[in-house]
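Every protein chain but one is kept in place in this view of the complex.
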């Protein structure tokens, strides 16, 4: 574990994230322009989708069935475990519990990308169809948490509208749409653009993106005092529990060490892109500071710095 | 033709465009940030200009004279054919006819870029001086259409001001200025930056750009109901007619199959960047929805998906 | 000198700058979107920092001591020479002199980047720790000039606040932070992202960045009439004097030809990013048009076009 | 040019979270506005929730409407959003040329 | 600090298509404004032409002027733009410190 952790810590990807956090802590005004940050995010997601599709085209469709079903099941469990812990252990109200559960039932796309990159770097690249699994994991997670909230709070008429937004959101369009494009593309045509979406350009862009993620996460650190110790414990414990669950699911589904690591990392992660507006619109009395601080200031850094190597360790134990 | 069409359809460039259209049709909120989209467009145009200039420096100036003269003539004909069809066949008013004619007298830079890329992919790269031809084709086209409109509507004092804007617009600055830079640059100095402006990076950026073009075009599809069947027919027929005209011009000018394909694609295309503000300022009673829907929702997708392979076919027949 | 100047003039980097200036002079509306421009600047600075750190990790810390001390001294001298010339020779008021001195006491990061790139192109790459020297040169320069102004104008309570902004500004975070990341990164991990931050991608991005710098500088040329002949003479003379001073400092510090060229170019340059807001807040009665015109419309173009080759010449004479 | 005939109307300005963009603009039209203008904004208010706590910048929506529509909009906004959302609204008097443009027939 | 002396003036707000930026700001100064402030905007109006149908976002221009200049601006805008362009304008009363700054000498 020590050696794997070191590999992760001495990677420019992790170090750039730490630099971003530090820049924020010394109150530097540095930050990537909003549009550049969004553009990098789009590029990274689309690249992953494309590459996933190209890989999938080489595989047979059959191999994806079991992992898909198991990932769907995992997607249904994660919001429930989150909600239960928040209500029972944390004693939070219904809205706040459901709101945070929607974040922990969804997936952080950046954690996913970092895990994909880590797995490839360990010479155990994940399966090509991982982006599909992300889509299957993300969607029921948000839906179930919002439904719990809506039911308990007395029905919101907005759930349909909001689910449309989640399903057609940037992350899914780019990952699933990118997979379709990659799947259909002629191999020679793909070869001509492939270096732009892979290798050093992809990883270099990821470094820049994580620099800004550090700034964004660092901005949230201030709120930790306000949100209290339970949330810190929750953000880390939930990551480890869901990471273990995800690793187990990956092993059962027959994924390799790389794929299992990535599924575990996805499972351990919490959304800060898709979930927040969905929760804001359906559960307006949930305090957004709580859910965003937990996912951005605790779970995300934990996963990037120690989580992913840990899930790799889980995967090495559980696979085969 | 079938095989060529397939090459085009299975390219990530075309597929990304289709994905963008679909994303819009399912009402996804996905779109590239405005500044990133503009930045990509600038990069693509500048890259083409640079590469054109580098190629031109290897050729002798004499070879460009005939293609230039013929392209200029083509540039004078296109707005007139467009205007005549719109007035006579379509029965549109003077302003709307002149306004749409300015769009179809001008050139879509993205169609040009896609055609350059397609020609290179077919192993028949176009001549290096094509960006100059684009400039020669674009400028008289807009000017003539606006002049018709201004004359018939009773003189607008803005035409000079507007022509200055067209001549110093982004597209021409980047293409012509880029050519000058490429022409003058020392070959060893160019070699050091060339990979950034060519190959996989150029094509990969084009894929991303066309993803957003798909969104932009898809946004216009709704307006088709409103603008009616004539405009749909016009947008396709005009592309085919002007494409054939352009292919003939290319063959007569002595261009190769690649150059002829690109000239035909330029000729078949319609502007949606340079023409709209020019028309808006000089012919304010022309309805912008008509011209933008025709160029963006009909002619552009037609050219990207089936037009360019078709013009390649024309070129193969006509050249030698 | 003629040959070196030609190398510089026929490089796409310089030519793109000239194209930007011309585009502005013909009143083209062309300009890079603000966010893309900022994003490119961040990428370039971060890339330099990273590469500097990677190089530094290969060297021993001892070698940096002497250059650091000498650069610090140079950083203390530059604002004083500038202030003296502006007050005595130019007869400007205290605020304007201190304000302009803060710009010429600071450093233009883009001139630095262009000089690094030029030195590498001449096969005399600069030392890896140059980004550290930039930080050491920049900071005392601004601080001393602002302090002169504040003392003479009767104490400003904002100097601390402003120095915090300078020290945590974008340029220093990216250069110094990037160096730290590069220094700590495992070599194999760095190797995977290195091509994104070096070679053709770095140089190609620099070309695009200088295109926009040309537009920005060109915008200022109009103000020259208003600001008068003294400022033009000052902008060039100061560059040459500080360039010579920097070259001497580099030679004494034991830098190679490349490092000496870069230190001279830094010394000859004037800030237009860090200094302006700092001056605006502490010396509000200084006219910002004066300092910005001098640094952007005179000193910057002078350095990019003839200065850097000249300092290379100085360096070739003085080193060994 | 003849002097413009001016009509006295109300300008309603709403400042709030970006997530509400779709809803707020739809409702404005339902409540009787004939149009609206949106500008991006950021800010700070009494609620302690900074702009950006919820994703997206804030927004600032203006609508020129007649006084009864203004009433309707203000009470609508107050009823639907004041409790749980970072939304505020104010109204002022303005004069416009061609006042019929702003009143639903 | 002594209390500021306030002058009653007019604030003219114009909302319209971005293509008109150059013209509108030039004309504002011609009609007597001493300055203006522009913010980007988007919106929807009665004309059915959405912002973005013509390239570029919409814009929102404000100018603090005296009442006769306000009159001149409103009738100028109405005469030149209302027919064919997506442009609207309104005027309100404001109070400023140092009112002479906003009046052409």
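A, B, C, D and E label the chains in the order they appear, each numbered from 1.
Throughout what follows, a residue touches a chain if its C-beta (ideal position, glycine included) is under 8 Å from a C-beta of that chain, and two chains touch if they have at least 3 such contacts.
This structure is a prediction, so every number in the text was calculated from the model and none was measured.
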Which displayed chains the unshown chain touches = C, D, E
Key: Where the unshown chain meets chain E, residue by residue   = 1-4, 6, 9, 11, 25, 29, 34-40, 64, 92-98, 101
Note = Missing-chain contacts on chain D, rising order, are 13, 15, 39-46, 58, 60, 71, 74-79, 82, 88-93
Inquiry  = Under the stated touch rule, tell me which residues of chain C contact the chain that is not displayed.
reply    = 273, 276-277, 280-281, 284-285, 288-289, 292
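The working rule: only the chains that are shown with their structure count from here on.
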Ask   = To reach chain E from chain A by way of touching chains, what is the minimum number of steps?
value = 2
Query = What rotation angle, rounded to the nearest 5 degrees, superposes the C-alpha atoms of chain A onto those of its identical copy chain B?
reply = 120
Query = So chain D and chain E: same face meeting same face, with over half the numbers shared, or different?
reply = different
Remark   = In terms of CA centroids, furthest away from chain E sits chain A
Message = Where in chain B do residues touch two or more of the other chains?
response = 33-36, 39, 201
Query = Where does chain E touch two or more other chains at once, residue-wise?
reply = none
Task = Give the pairs of chains that touch; include all such pairs.
result = A-B, A-C, A-D, B-C, B-E, D-E
